[in-house]
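What follows is chain A.
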Amino acid sequence: MKRSVKCTKTLAAVLAAAMLLALTACGSKEDGQAPSEGTVSSLTEQDSGEQSAAEDSAEDAAKEEDGSVTVTDMMGRTVTLEEPATRVVALTPSDCEILYAIGAGDTLVGRGTYCDYPADVLEVPEVDSGSETNMEQILALEPQVLLMSTMSQTEEQAKQLEDAGVHVVISDAQDIDGVYTAIEMIGTLMGKDEEAAAVIDGMKASFAEIEEKSTGDGSQTVYFEVSPLEYGLWAAGSNTFMDEVADMMGLTNCFADLDGWASVSEEQVLERNPDYIVTITMYYGEGPLPEEEIMARPGWENVTAVKNKAILNLQNNELSRPAPRLAEGAKMLFDFVYGATE
Partner candidate 1 sequence: MKSHRERFSAPEYLFFAALTVAVLCLCVCIGSVNIPLGETLSVFWDALSSFVQKFLFHKPADFPEGTVSSILLTVRLPRVLCVALSGAALSLAGAAMQGLLKNPLADGSTLGVSSGAALGAVIAIAFGITFPSLPFAGTMVMAVIFAFLSLLILLALAEKLDRSLSTGTIILIGVIYSMFVSSLMSIVITFAQDRVRHITFWTMGSLQGRGYADAAVLLGALVLFGGIILFHARELNAFAVGEENARHIGVNVRRVKLTLLIAVSGLIGICVSIGGVIGFVGLVTPHMLRMLTGPNHRRLLPASLFGGACFLMLADLVARILLNPRELNIGIVTSLAGAVVFVFIFYRTRRGSGC
Partner candidate 2 sequence: MLNVKDLSVRLGQKQILDSLSFSVREGHWLMVVGPNGAGKSTLINAVTRNVAYTGTVLFEGEDIRRKKPAELARCMGVLAQTHETAYSFSVEEVARLGRYAHSPGFLSRGGEGDRAAVEDALTVTGMWNRRNRSILTLSGGELQRTFLAQVFAQDPKLLLLDEPTNHLDPAYQKQVFDLIADWVKKPGRAVLSVIHDLSLARAYGTEVMLLDRGKILAGGDAEEVLTPENLERVYGMNVYGWMREMLSLWKDPEETGTGDGV
């Protein structure tokens, strides 16, 4: 079971350091010293600098006059390509979603096993991902860039691919700001900066709208169920996208005392008595719907959300992936809680 754990401080530090580095690299180029193309710096870590300044100029800084692109990925590694990438393998579902969102879906030549959105992605050749990541499969597709997350792949694997001439770019968003960074980074990499900016603006706008329209004062609680009772309850705690979204609309995540995704006791759910329940259990076309299953659970009839039938199923990972669809998921939750606005 995967967890999204945020380590904002370290991440921010690394990011800032990385962007500073990009700045300096750029500055030196203006002096006429072009960096050797296609090189990938190994993991770079530096003490943090002024974060905001770095962020503001990151986008511009990455673009080169000779058409080459340089990005600093989310592990602080700098990657320079001669030209925007045209052949990409993405192992994480969220990266695939970002690629399609910025209109670069056609560059995808391979996708990880669990990538399933949008439907078009399913036609892209599949490569094993996660613990079974298969280097040969990836190399056979001759990509210029491999997008992956830190969660599933090891540094050794990244090294191996780099030695074989594939640029490895790591996206590792732990919160919504991180998602913006990832979109921006991928946009630069694909030469689709405007599209990426548009996607980010769209997300920001819908989040802003939600935040503005939400009337919640934190008194109402929501329980995010990420694994159903049958297989052992798991809830999303703090430092998750779900928690962030709940916060945004003035709801309190009733398991905010736990970090990340955590297995929880059934008794605790009853005791905490959430006003809303959001489940992400997929429905496979047989048996009761996930919402119905929750309502039918013995002993749950006293839970406010069950009494009010206030259960939402977001079964397509809308709120669990660091991807543009977070905005859609947030909208769905907003409509569910405050009623549809349109």
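Quick note on selection: all candidates are chains of the complex that A comes from, given by their letters.
Operating definition for what follows: a residue touches a chain if its C-beta (ideal position, glycine included) is under 8 Å from a C-beta of that chain, and two chains touch if they have at least 3 such contacts; residues count from 1.
Since the model is a prediction, treat every value here as computed from it, not as a measurement.
Novice: Looking at chain A, find the partner in this complex that touches it; the options are 1 or 2.
Specialist: 1
Novice: Over in the complex, which chain A residues touch candidate 1? Could you list them?
Specialist: Of all residues in chain A, those touching candidate 1 are 1, 227, 229-233, 255, 257-258, 262-268, 270-271, 273, 282, 284, 286, 297-303.
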